[in-house]
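Apart from one protein chain that is not included, each protein chain of the complex appears where it belongs.
Let's turn to subunit A:
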Amino acid sequence: MTRRFATGPAPHLPAPPTVGRVMRDVLLALIPGLLAHAWFFGPGIVVQVVLATAFAVGFESAMLYLRGKPQALYLGDGSAVVTAVLFALCIPPLAPWWIAAVGMGFAIVLAKHLYGGLGYNVFNPAMVGYVVVLISFPAELTRWLPPGAIAEIRPDLTASLHAIFLGSLPADLGWDAITQATPLDSVRTGIAEGRTVAEIRSQDVFGDFGGLGWEWIANWFAIGGLWLLWRRVISWHVPVAMIGTIAALGLAGYLIDPGSNPSPLQHVFSGAIMLGAFFIATDPVSGCTSTRGRLIFGAGVGIFTLVIRRWGGYPDGVAFAVLLMNMAAPLIDVYTRPRFYGE
């Protein structure tokens, strides 16, 4: 008796990882750094993550509806949540709620869906959102807190919620009392005022290598990133090229003039280098695909970051550097195509 079967495409093997699993791994890898952030700077960051995620999912859902795409499938891939968490990790923990709204609006609606949605965005959505709010609302985006260890007053959850949702602090607190220049800000203004790096570093916002607290957050991001490497969610090329370039150029500058250039270790452990190297510049969609292309991409992000730190108008430059390299990625891919078999 003839038996009939349903057919299906090859490979006839159990399922491999899905896009959803890739994104879930990325989120898991961010948790240690996120917790460290909350440890040093209070619960604000958690509120920001929740806020940004809510806005991101909302915008994503609306755009999927407008574009006639299946909701469950695309919301389930988790890419909007990753964008939201990366964005939240870039902004000050007490930034008002509408910062997240504006940032996610630009990230999800403009940078992602107007370019064609998942897989088609030319620019890293989280960085587009961050750069838009950074340029548009400089006051809100510079209200950074000092780490808990040296803070005189540390806003608790109530105070944080008050600040985020009402835009003002409880009566007994003032912005001047709780905010402080970040380590990178201090370096920037210090050098502009003609002080040496050694003098600047004697301030209490500095730790062993980078900023006090910040360097530990960077460590935890690095550990999460190494886990992603081990899980083969990301490849080593971008992080190694980016951190390596920053260390090498930082060392060169430091050797030439240690008075006005921070040490390479300070560079590497300050600001968003670790987050950027493992989680932002490794975004596959907006980055390069070939092996050599990824090395160039990572090195480019490193170079632009240092150039912006040294000569640009902002204390850190990872976001701008990533966006600049996003623009170059397609061209780099064309010129770094590997020689194929038999060619």
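As a working rule, contacts are C-beta pairs under 8 Å (C-beta built on N, C-alpha and C of every residue); 3 or more make two chains touch, one makes a residue touch a chain; residues count from 1.
Basically, contacts and distances are computed from a predicted model.
The chain absent from the displayed complex carries the UniProt protein name "Ion-translocating oxidoreductase complex subunit C", chosen from "PorT family protein", "PCMD domain-containing protein", "Ion-translocating oxidoreductase complex subunit C" or "Carbohydrate ABC transporter membrane protein 1, CUT1 family". Checked against the hidden chain, the listed residues A:P32, A:G58 or A:G117 yield one contact partner: A:G117. Note that of A:L13, A:A139 or A:A198, the residue touching the chain absent from this view is A:L13. Residue A:G287 is the one among A:G190, A:G250 or A:G287 that touches the chain missing from this view. Residues touching the missing chain, restricted to subunit A, are 1-19, 21-22, 70, 73, 77, 79, 117-120, 235, 284-285, 287, 289-291, 294, 333, 337-343 (touch as defined at the top).
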